[in-house]
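One protein chain is absent from this view; the other protein chains keep their places.
Here is chain A:
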Amino acid sequence: MTTQPTVTPKGTVLLLGARSDVARATARRYAAAGYAIQLAARDPERLAAEKTDLELRYRVAVTLLPFDALDVAGHGAFVAALPVLPDVVVCAVGLLGKQAEDEQDIAAAITVMRSNFEGPASILGHLANAFAARRSGTLIGISSVAGDRGRATNYIYGSAKAGFTAYLSGLRNRMAGMGVHVITVSPGFIATRMTAGMDLPAKLTATPEEVAEAIFAAQEKRRNVIYVRPIWWLVMLIIRNIPEPVFKRLKI
């Protein structure tokens, strides 16, 4: 059963990597605020229940779109074919990989790097151009504190996130005079499918709902860079400032 949307949307938000726990929570946050929702993911039919859920709870319109971040050749066509050019885009695409195995399997390492950097950068590049032409819109990229400094335990993922963070920073700089706003979201730990089974420190670990709320608030306040939870800003400040001769011997 589907209900007809009964509210005029406040705007439209596109979620890339919509099956991610963070994207699901973010979709709910925006739907609760009255936005129409576009969910883009590989195999979008797996999101049918998500669509029904959002429609029944918030009475907003939900569209499912097939999207593969690695299919960079198709990204231009994906943007051109969007039923509505969204007002807000949240890119939650990410692949943690398995550091130890990927050190040996370089092809797998490259997939991790492409999934976290090349793919997200490509799709946001196309959307940025469309937003620039329209002279409005907000692009939100979920990067990671892992990109703030390469560490032995996750530098394959981290290096790609570092690239993505730099890309978002440059894009923000370029778009600044064009009415387009770019937000970098740098979470620390989030309790999601990506981290399932890991014993994460409770005080440093955000819930997907917390990240969603932070994203929504960052857009309302037109923030540029946010850390969730904010303590991560301090943690990473310290980690970035450890001198390399010391840092290279640490196990963190």
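By definition in this document, a residue touches a chain if its C-beta (ideal position, glycine included) is under 8 Å from a C-beta of that chain, and two chains touch if they have at least 3 such contacts; residues count from 1.
Here is the rule we go by: contacts and distances are computed from a predicted model.
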Hidden chain of the complex, named as in its UniProt record, picked from "Tryptophan synthase alpha chain", "ABC-type polar-amino-acid transporter", "3-isopropylmalate dehydratase large subunit" or "FAD-binding protein": "FAD-binding protein"
Hidden-chain contact residue, picked from the options A:58, A:131, A:216 or A:232: A:58
Residue of A:73, A:100 or A:196 touching the missing chain in the full complex: A:196
Where the missing chain touches chain A, by residue: 1, 3, 21, 32, 49-50, 52-53, 56-59, 193, 196-197, 199
